[in-house]
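Showing subunit A:
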Amino acid sequence: MNMEAFLNHLVAKYNFWLYIILMMIGLYAMIAKNNLIKKLVGMNIFQTAIILFYVSIGSKRGGTIPILEHVSGGAQHAIDPANYVNPLPHVLMLTAIVVSVSTFGVALALAIKIYQRYKTLEEDEILTRIRES
Partner candidate 1 sequence: MIAHYPALLVTIPLLAAFVIYGCSWLHKKSCLPLALLALAISCAVSIGLLAQAIAKGHISYHLGGWQPPWGIAYEVDPLNALVLVAVSTVAFINLIATAGEIEQVFSDRKGAFYTLYLLFIVGLLGIVVTGDLFNLYVLLEIASITGYSLIAMGQADRAPLSSLNYVFMGTIGACFYLLGVGYIYIMTGSLNMADVRALLPSLYHSSAILVAFIFCLVGVMIKMGFFPLHTWLPNAYTYAPSPAISLIAPLMTKVMAYVMIRLILSVFSPAFTFASLVVGHGIVWLACLAILMGAILALSQRDIKKMLTYIIVSEIGYIVGGAWLGNNTAMTGAVLHIINDTLMTFCVFLAVGGISRKLGSVELNNFKGLFKKMPFTMGAFVASGLSIIGVPPTCGFFSKWYLISGAMEAGSYSFVCVLIISSLINVILFFRIIETAFFAHSDPGNRHDYLLSEIDEISLNTLIPLLMAAAGLLVLGMYSGTVVGRVIQPALAGIL
Partner candidate 2 sequence: MELYYSIRPLLAVLVSLCAVPFIVLSPRPNIRETVSFIAAGLKFALVISMLPVILNGHQIIFTLMNVLPGAPIQFRVDALGMLFGIVSSFLWIVTTTYSIGYMRGLDEHAQTRYFCFFALALSATIGVAFAGNLLTLYLFYEMLSLATYPLVTHHQDDEARISGRKYLTYILGTSIGFVLPAMLYVYHVTGTLDFSALGVLGGKAHPTTLIVVLFLFIFGFAKAAIMPFHAWLPAAMVAPTPVSALLHAVAVVKVGVFSIIRVLLYTFGTKELMGLHVGPAVSYVASFTIIIGSLIALSQDNLKRLLAYSTISQLSYIILGVALLSPRGMTGGLIHIPMHAFGKITLFFCAGAIFVATGKKNLSEMHGIGKRMPITMIAFFIASLSIIGLPPCGGFLSKWNLLLGSLQSHQAIALVVLLVSSLLNAAYFMPIIYKAFFLRDQGSAQGIREAPLFCVVPLCVTSLLSIAMFFYPQPFYKLIKLVIHQLLGA
């Protein structure tokens, strides 16, 4: 019996599995990869996975985008929150996207500075060059 409970439990939350897998890929790339740029890409995947998680929190079945039609004359009929998607996570994720972009920018600038100095982006070559100098 619990197999079936487990199954529908699994199906009901498939989006959470997705973001965990994405995150693990990002984390793996960041730690294991040798080339700096690949690490950067891994970092970006890692951050987008979290953004996916947040956005999936706010979604509601059958909810439309949270823009309330501008009823002329302002007679406000009761807005039922059920049929609108929860806007808060979207706001948070605007910030998270901006943050990931700026971190990416700064990290790229650093990578260029390293390249200017060592003429390579492979981490092990850089370390050997450091040891020589």
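Behind the choice of candidates: all candidates are chains of the complex that A comes from, given by their letters.
Simple rule for what comes next: a residue touches a chain if its C-beta (ideal position, glycine included) is under 8 Å from a C-beta of that chain, and two chains touch if they have at least 3 such contacts; residues count from 1.
Because the structure is predicted, anything quoted here is derived from the model rather than measured.
Applying the touch definition to subunit A and the options 1 or 2 in this complex singles out candidate 1. Remark: subunit A residues 27, 30, 36, 39, 43, 46-47, 50, 53-54, 57, 89, 92, 95-96, 99, 102-103, 106-107, 109-111, 113-114, 117, 126, 130, 133 touch candidate 1 in the complex.
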